[in-house]
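Note that one protein chain is taken out, while the other chains of the complex remain in position.
Each chain carries a letter (A, B and C) given by its place in the written order, and its residues are counted from 1.
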Amino acid sequence: MTDVASRLAARRGAIVRNQAFWGVIAIVLLLAVNVVADPGYLSIGYNSGHLSGNLIDILRASAPILMIAVGMCLVVATGGIDLSVGSIMVVAGAVSMELLSGMDGTTGDAALTLAIALGIATVLGAVNGVLVSVVGLQPFISTLVMMLAGRGIAKVITGGQNTTADNDSFAWLANGYVLGVPVVFLLAIVIVVLVALLVRRSALGLMLEAIGMDSRASRLAGVKRRSLQLTVYSVSGLLAGIAGVFATASVMTVDVSRTGYQLELDAILAVVIGGTSLAGGKFSIGGAVIGGLLIATLDKTVVFLGVPAAATPAFKAIVIVVLCLLQSERVRSLFRHRRALRAQSQKEAVAA
Amino acid sequence: MTGAPPIVEMTGISISFPGVKALDAVDFRLFPGEVHTLMGENGAGKSTLIKALTGVYKIDEGQILVAGEERRFGGTADAQAAGIATVYQEVNLCSNLSIGENVMLGHEVRGPFGINWKATHRAAADVLATLGLEQLDLRRPLATLSLAIQQLVAISRAMVTKPKVLILDEPTSSLDANEVANLFTVIRRLRDQGVAILFVTHFLDQVYAISDRITVLRNGGFVGEYPTRELDRTTLISKMIGKDFATLRSLGSERQSHHYEPRGEPLLKAEDLGRKGSSEPTDLELHQGEVLGLAGLLGSGRTELARLLYGADKPDSGTVWLRGKKTDIHNPTAALAHRIAFSSENRRDEGIIRDLTVRENLVLAVQAKRGWFRPLSRKEQDALVRKYLTELNVRPADPERPIKFLSGGNQQKVLLGRWLATEPDLLILDEPTRGIDVGAKAEIQAAVAALAAKGVAVVFISSELEEVVRLSDRIIVMKDHRKLAELENGPHVTAETIVAVIADEGDDEEGDSE
Amino acid sequence: ACGGGDDDTSTSGGDELVTVGFVAVGPEGGWRQANEANVQDTFTEEAGFELKYAPATNLDQRSQIDAFTSFVDEGVDVILLSATEGAGWEDSLRRAQEAEIPVILVDRGIEPDDTSLYVTRIAPDNYEVSTAVAEWAVSEFPDGGNYFVLEGPAGVSVVNERNRGWDDAVASVPGLVKVGAQTANWSTEEAKSVFETVLKSNNNDIQLVFAQNDEMGLGAAIAVEEAGLTPGVDVKIATIDGTKPALEALAEGRLSFVAEYNPLFGETLLEVVEQVLNGEEVEPYIVVPSETFDSPEAATAALPSRKY
């Protein structure tokens, strides 16, 4: 009996110590706030052949963030950072729209476009990888360069225009439904699961963590730092490309100055909320997914509550700070201390 | 010493970490003007006791009196202010700064315009000179120094504050005999000035050479406090390990008597292997089942040679034949693929990966060798881990514990396990017994001997010449980054032989240059 | 033409080119693109000009001030200024005056509007354009209705002016109820995301959207369609700018009203520059006439000749 209780307590301790747990709590709290504002918030309707509702919107909005967050998570695990994901998004979007606007709108066109856009995104990611692993530049600077240049490249591709295109198959990627569920979310989840399986079922995860924790020691242990870093930045580029396709396909327009703008910050936040340290090492893809969902929920909540545009950043800041405080060891030990004191006084009361 | 009250008195100190009781009601006293050695196996709690004293760890129970007053320090800075200077076990310096800056960090001499660098450097030079480091260029980046010199720099740093209590946690682990002698002169002088010195080492010779009193810990528990005079070695060892020590003693002579006769083609043959600035072109031959010792003083270039063999540094001259075939070993991955393994002398920075678990650390090299897409199944991993944890007697034998929570000796054993698990034909061990307790040292030596018997070629580097002599079939004596001599081992070879070889050459050279 | 004291190059119209420094906004959207391309296409070497084009980085005013200063230091003949922000130009303009370089404001004005600091301002009128939208809205919804405003980034002067124009005309009308305003940062994608949520939080009970640029209006239209409603019928969307995609959408009935904010005034600008260089007097504010399009037919008619 006490054994079960203690095991439960231990389990609970592990959950509470798991940083992503607080991300889940934050999502639940935000949803609760929305429900208070409008009791019908969580209701999911069925209209014109698909599910609809605020939750469905959140899932759809989270898809691009999930993509870049997962890519970022892998990069961060190796002790790096990828500031260029937002810019790679806009490049992929620009390539897609520019190609599609000159085509007829067949599914074949869409597939070809997708392949080219993702290919280019991967190449840009690989350039990051080369700068970091072969040239040996600091990740922050290499990807900062790509962040600056990427947006410029997108503008060159569209000639500075916000190109619009028409292709139903392409738009379906972002706006379509399968079995009533948004395709874009299903795709995102499938990709996340694939990446997670790849990383965790192979020894890739261990290798990435080893590099992130101690690249010198892992080199001597035979870990191929260069090729792994190259791979990781390429994957991050590819995923950012997918995110760019998701983002532009939803409106079939690429906005060269806005698409993906500052989304790298969202991705980094998602990763950190998920419990991965920016210092590298242990990483959690599940955590990054929770972080991504939280950010989508937060963005949607701000709009739903009609928080004035001016106050939005402050609202975000408060959520981040509270979350960080909850995740911090110090605050938690404060709580623990309180609880311990309470338990002790109870015990003493029993003894007396 | 007799009359004076203790300057540090710790009573009933207990500290637990998740899953371990690192200290359990330990008592410890330190008197002014004495050298007090703290003894115990790896993981006995020596470093923890020191950190408890200086406030790096918070104690769960117990009392600390410093100069008769109850104190709880908040950290090294606090302790320093109270006159307790500490050199922790792993070298803790800032490799981005210069030697002089490191020595004086936090104690720079200040004038009206802030730090007076001239005076600061002068002070640094003075304190370095006491350890015989007067020829060091103070402006050199610390990173260019070998670990051993760094250790001496760290010790110099502790003496800057003119402390009343000086704590040295394994200061001699990287030093050779001369350095040790040098250090002991300094320690004796400080002792005579009334400084209380707490000293940790695993070298029994050093204990008997320098210490006045010994406190023994075992498994986090307090065993006893003894005047050194009243405790002979055997008793000391049995107090440390808690059982009889006879089995360990016989080992060394056994290996030396077994002498290997090289037959047939060498496993590895190197010609003119070298690297500009770090290693003169060297010829080398190595046979299966042979233990090749590299002996020399600090900075003689043993580590560099080993790193070249492993591809950790790229050689810029020379050819290597492996099993008769010309081979290019340009990086560690290639070396592993050719069944060469290398355990670095720098356990903290180039060995363990602190935040990974024991299991992950142990399987890392095997996994890297296989490539990430061919993962070891959990079952295979567990089998490997179980095998080496038992074989090498790692304590605690908990594979899921982050390796940073193991004591130094046990970390070393896990690393040895990592390399053995790759089933190498050639194993290069650079200072594998650094900071290892007597028992574990014997175990590691036994493991090396067993490997050689199984046909593995071993390159064995150690600053402890006795150990090299005991284990090796052949010994290469190095100096100034080049091969000085190659000795066939035998009953006629002793540590003194090697010292003599080095010294002769040194005299010759000095004669030449003057 | 490196700006000596009495400049005779422009009057002689000879072989030397007139150097024009254009402190521009840079890629921002369809409208800006059309406007700046138009200016660049007008001040060509054939026309006797060397145009130095300096777009802002990230729409940051600081980079514009740097570019402006640099043009003054270099001693160009004329400076065209499209300020990202109205305030904070006094110092720079005064230095241009000291250097005897005439400054012409293109599109956006400065605050406070001290006409002694510049020669003239050529622009469509934001206030008037958004008033035009508001007037259409009032006439379109005689019985009133709920409306929502999609704004540009909070704090930008265009946003403030367009809000003012709208509010002044609509505030006094009792039936029109503002259910909210959000920024969508001029972006289609964000507008779609914002408006789909706004529709849900208002149970689709919104009849009118005032989008402060075309891109956001198009985003709102997509959100309306995805909510199963019909734009133009259930929700009417009015936008400002008058880019081609917007007119196409208007022709299809997805948008209901488009107010042009005419970007193509390069010719006027060229004339004014020549007048200024010849020392002629010019009006302190030259308003560029803008049209409005209130029906699919009007849009269809205008589309073939649309340049942007």
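The definition used in the following text is that a contact is a pair of C-beta atoms (placed from the backbone, for glycine too) under 8 Å apart; a residue touches a chain by one contact, two chains touch by 3 or more.
Convention: contacts and distances are computed from a predicted model.
Asks: So which of "Sugar ABC transporter permease", "Nitrogenase iron-molybdenum cofactor biosynthesis protein NifE", "Dihydroorotate dehydrogenase" or "Monovalent cation/H+ antiporter subunit E" is the UniProt name of the chain that got left out?
Replies: For the chain missing from the view, the UniProt record says "Sugar ABC transporter permease".
Asks: What shown chains does the left-out chain touch?
Replies: Per the contact definition above, the missing chain touches A, B, C.
Asks: Of the residues listed, B:P18, B:G264 or B:G277, which one is in contact with the missing chain?
Replies: Reading the full complex, the residue touching the unseen chain is B:G277.
Asks: Quick one: say which of B:A4, B:C94 or B:A383 touches the chain that got left out.
Replies: Here the residue in touch with the unshown chain is B:C94.
Asks: Just name the one of A:V28, A:V190 or A:A317 that touches the chain not displayed here.
Replies: Counting the whole complex, the residue in contact with the absent chain is A:A317.
Asks: From the list C:N58, C:T115, C:T230 or C:S295, pick the residue that touches the absent chain.
Replies: Touching the chain that is not displayed is residue C:N58.
Asks: So that we can see where the missing chain sits, which residues of chain B does it touch?
Replies: Those residues of chain B that touch the unshown chain are 56, 75-77, 79-80, 86, 88, 92-98, 101, 105-106, 108, 110, 113-115, 132-133, 135-137, 139-141, 144-146, 149, 152, 157, 178-179, 181-182, 276-280, 297-299, 301, 480-482, 502-503, 506-507, 513.
Asks: In the full complex, which residues of chain A touch the absent chain?
Replies: Residues in contact with the chain left out: 81, 131, 135-138, 140-142, 144-149, 151-153, 155-156, 159-160, 256, 265, 268-269, 272, 277-279, 309-318, 320-321, 324-325, 328-331.
Asks: In the full complex, which residues of chain C touch the absent chain?
Replies: 2, 21, 24, 26-27, 36, 50-55, 57-58, 60-63, 65-67, 69-75, 85-88, 90-91, 95, 98-100, 111-112, 153-157, 160
Note that in this section only the chains that are shown with their structure count from here on.
Asks: I'd like the most central chain, judged by C-alpha centroids against the all-protein C-alpha centroid.
Replies: A
Asks: Measure off the straight-line distance from the CA centroid of chain A to the CA centroid of chain B, and report it in whole Å.
Replies: Their C-alpha centroids are separated by 44 Å.
Asks: Approximately how many whole Å separate the CA-defined centres of chain B and chain C?
Replies: 72
Asks: Got the chain A residues that touch at least 2 other chains?
Replies: none
Asks: Send over the residues of chain C in touch with two or more other chains.
Replies: none
Asks: Which positions of chain B touch chain A when the two form their complex?
Replies: Listed in rising order, the residues of chain B that touch chain A are 310, 312, 331-333, 335-336, 342, 344, 349-356, 360, 364-365, 367-370, 372-376, 418.
Asks: Mind listing the chain A positions that touch chain B in their complex?
Replies: For this pair, the touching residues of chain A are 201-204, 206-207, 209-210, 213-214, 216-224, 228, 281-282.
Asks: For the complex, give me every residue of chain C touching chain A.
Replies: Chain C residues touching chain A: 27-30, 33, 151, 153-155, 180-183, 185-190, 192-194, 196-198, 200-201, 215, 218-219, 222, 226-228, 245.
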